[in-house]
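All protein chains but one are shown at their positions in the complex.
Letters A, B and C name the chains as they come in the text, with residue numbers starting at 1 for each one.
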Amino acid sequence: MATITAPTAGHIATGEAHAHEMSFLRKYIFSTDHKIIGIQFLIMSLVFLLVGGLLAMVIRWQLGFPGQAMPGGGVLPDTMAPDGIVLPEFYNALVTMHGTFMVFFAIMPLLVGVFGNYLIPLKIGAPDMAFPRINMASFWIAVPAGIMMIAGFVVEGGHAAAGWTAYAPLSERADLTGVSMGQILWCISLIILGLSSILGSFNYITTVINLRAPGMHWFRLPLSIWALFVTAILVLLAMPILSGAIIMLLFDQTLGTHFFGPAQGGQPLLWQHLFWFFGHPEVYILILPAMGFASDIIANGSRKPVFGYASMVFAILAIAVLGWGVWGHHMFMSGMNPTLGTSFMISTMLIAVPSAIKVFNWLGTIWGGSVRFHVPMLHAVAFVSMFIIGGLSGIFMASTPVDIYIHDTYFIVAHLHYVLFGGSLFAIFAAISYWYPKMFGRMMNPFWAKVHFVITFIAYNGVFFPMHQLGLQGHMRRIFDPNEYEFLQHLQGINTFISISAFVLFAAQFIFAINFIASWFVGAKAPDNPWDDNGLEWTVASPPPHGNFATIPRVFRGPYEYSSPLVEEDFLPQNRELPPQPAASAAHT
Amino acid sequence: MEKAKHAHPNYIGIFFFLAALTAVELGVAFLPWPKMVLILLLIFLAIWKAALVALYYMHLRYEPNRLRLLAIAPLPLAVILVVAVTREFRW
Amino acid sequence: MAHATAMLDDDMMAPPRGYEQGMGVYNEKLGMWVFLGSEVMFFTALIGAYIILRVAHPDAWKPPGEVLNVPLTAINTFLLICSSVTMVKAFAAIQDGNLAGLKRWLIATVLIGAGFVGVQVFEYMHLMSVGFVPSEGLYGSTFYTMTGFHGFHVTVGVICMIYVTWRAFRGKYSAADHRGVEVVGLYWHFVDLVWIILFTIVYLI
Partner (left out) sequence: MNWLLPPGASTFAGEIDWLYYVILWVTGIAFVATEVALVWFLIRYRARPGVRARYYHGNNKAEVVWTSVTAIAVLVLGLMSAGGWNRIKGRDSVPPNAFPVIVHAKQFEWEITYPGPDLQLGTADDFTVRNQLHVPVDRAINATLTSEDAIHSFFVPAWRIKQDAVPGMRIQVWFQPTQTGEFEIACAELCGLGHYRMRGSVTVHSEEEFDRWHRNGGQLALGQ
């Protein structure tokens, strides 16, 4: 089954083909091997995913059973939850840190840090990243950022409590929240994390531009690589905006400058503009790689070439370009110039078009296929169906008059979880189960993986679908106790239902965690190419050796030549050289 | 793109040019002209100087077109941000 | 300048061999340009905030020369231009394989760069002593943030330059491979370029 690697032009540039003896420290801790760094990111971000999930459970406890003692909550200090009863100031910190951990420390590193690192060199046929040491630095800079962000919980005054969007002046004046050190740590941690992301992304960009194997021209790149490449550009250009804005916020807090505080002419709206000028590209950073993985996996699962490869690429580019011109849709109610609001509404509406192109092309890919329901495919299909819901709810909010009503309600919370959990996280589950055999040389248990999928899919919809209904009844977000309001009291039943679903959802994730950890040690040995995929990474051993390829592979075709009439099997690896054939006889092989 | 191995651009010449432009800037800044004219003039001079540095000292002039494009790619974003947000106050 | 054609016989200053046609330059240079893209956006945040605040509150700023010392800064600007030309001379020297010239010009660059930082520190101390502090309205806030982060970049540049100089003294560069000199040079000129913009909008307008 293994394909013969064709003799290659050129020579090995930087990577050593043979792993030589290295100390444990060099090999697994301060490794410059992109595969090890990818796995390090994987472990780190799964831990943060767990942290974010735990915080969500406390949030759901409070909303589902307000004012009641949380089981096991007694371990929390009195400044957070005396006798297990959540305090309002703790609640605000919970929401803030849930959003922060999930967006910056879980989903973004999972998509970009893990798969950007692991897949880019393997899929383009390079021995490693262009700058392996900077790559290592990018991981080891992220670690202290994470530790600092966790440390915020135990400092005096509690953790940052101004929302993950940290709107000024709430975030810059300690007297308004009672939080000072927590917010400062939040700022510094994100500045450091930003540096880490920038170091990672300029590495990816250089690698993709300069180190594609011969024959891997732009329109033969797998869509996952296209997506990661474009995402890296977005990270590169968006993160420094956030860093700059946060630095100003930090100076407002510590040096007494006046950027965002109105006392001496600062502009609270300036913070929002800067934050969302970063923030909207950021949400596309969180979805584009997911779309890329889904494309790869759906083509594989359907045994069919991707429908409309070129339009998929152009849709990615269009999303990335248009994504810079829509940030104002988060600020329709902020007091922004209403004429500006109208322009942002139109651009936001337009950005739905490339997403629609992608959805239709996924459908087109499945159409006429021969669908294998392996675990990654299940998650990828769930991704498509859930992203449709999340994307369509975005249209409601894009419409300025409707947003007047639903802005800052649970409708937004529903939207963001449909795109972030239903979108990004399902695609991450898909990608982890797809590339797990390559990463660890073992298969995950398919039975338990399917159980995990089914429970997650059902419980997830039980958590987030009813949130639309809450939002339509006017239920505001970020409130500690909706029962303060008469018009929300009749919604307690829904809130309790959501919470119970959330606990089920959380519990189901342990199936995944155990499967993930146990398979590492006892999973069935993985073949080189368990999914019959065409990508270059599947032509080398699982896990691939240091330096990836014995010689730089040569690429003869695009990555999605499934069910090609040229060969017997229903897949045709990118680097298999076919003997020249007369075109006529090729048709009936 | 002169073929000769030792032909360098006239770096010293550029240096004197930059110094002269700086002197002009200093002169212009304190002219009693309308503020708007001064601002436009000064920005024009600054861009001129910046372009000299990018083209010669950073030798963009001698790089492939693709790299030049990459170098200026972020600039439109800066313009979009500033133009849109200033419309909050002046339009 | 003809380095692309001049270096035909070396590997390191050419795009990586054996791969698809990429950007047409070697990795470190491409990487630095990509990184500079992110620096552009960082300064966009700071300078953009300044422009926006200034449009919103034009009278929070004093006329040029009233608070800030323009002649002193003009000298500093001149210093930075000087350091740019010494840098590029260092680059030209090593292109010709002139290691002695490289060392000489690099030392000059380090010294002038450090001089710039020194003058800026002096300027800060003076301004603070007369009460112009970062919390002094929008003027102080934007002034210190923008020039401070520029100064920080210059400092980082000087440190990198010291490292490159140290390597030059160990004979690590040659006509065939002087990637470090060129790449740090790009960064250095970029910082100079940012100063050109800052000098105009902060001190002269």
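Note that in this section a residue touches a chain if its C-beta (ideal position, glycine included) is under 8 Å from a C-beta of that chain, and two chains touch if they have at least 3 such contacts.
Here the structure is a predicted model, which means the values were calculated and not measured.
> Taking the complete complex into account, tell me which visible chains touch the one left out.
Within the full complex, the chain left out of view touches A.
> Which candidate, A:Ile29, A:Val143 or A:Val371, sits in contact with the chain we can't see?
A:Val371
> Of the residues listed, A:Ile29, A:Val143 or A:Ile346, which one is in contact with the missing chain?
Among A:Ile29, A:Val143 or A:Ile346, only A:Ile346 touches the chain that is not shown.
> Which residue among A:Ile29, A:Leu176 or A:Ala524 touches the omitted chain?
Only one listed residue reaches the unshown chain, and that is A:Leu176.
> So one chain is hidden, and I want to know which residue out of A:Leu274, A:Val375 or A:Ile388 touches that hidden chain in the complete assembly.
Among A:Leu274, A:Val375 or A:Ile388, only A:Ile388 touches the chain that is not shown.
> Which is it among A:Phe48, A:Phe101 or A:Tyr309 that touches the chain not included here?
A:Tyr309
> Touching the hidden chain in the full complex, which residues of subunit A are there? Just list them.
88-89, 91-92, 161-163, 167, 169-170, 173, 176-178, 262-263, 265-269, 302-311, 333-335, 337-339, 341-342, 345-346, 349-350, 352-353, 356-357, 359-361, 363-364, 366-373, 381, 384-385, 388-389, 392-393, 395-396, 398-402, 404-405, 407-409, 469, 472-474, 476, 478-482, 484-487, 490, 562-565, 570
One rule holds for everything that comes next: only the chains that are shown with their structure count from here on.
> Report, in whole Å, the distance between the mean C-alpha point of subunit B and the mean C-alpha point of subunit C.
Each chain reduced to its C-alpha mean, subunit B and subunit C end up 14 Å apart.
> Averaging only over C-alpha atoms, locate the centres of subunit A and subunit C and give their separation in whole Å.
35
> Quick check: what residues of subunit C touch more than one other chain, meaning two or more?
Where subunit C meets two or more other chains at a single residue, that happens at 23, 30, 34, 37, 41, 44, 48, 52, 56.
> Where does subunit B touch two or more other chains at once, residue-wise?
74, 77, 81, 85, 88
> State the interface residues of subunit B toward subunit A in the complex, per the touch definition above.
These residues of subunit B touch subunit A: 74, 77, 80-81, 84-85, 87-88, 91.
> For subunit C, which residues count as touching subunit A in their complex?
15-20, 22-23, 27-28, 30-31, 34-35, 37-39, 41-46, 48-49, 52-53, 56-57, 60, 134-135, 137-138, 140-142, 144-145, 149
> Subunit C touches which residues of subunit A in the complex?
8-11, 13, 126, 130-131, 198, 201-203, 205-206, 209-217, 236-241, 243-245, 247-248, 251, 255-259, 264-267, 270, 273-274, 552
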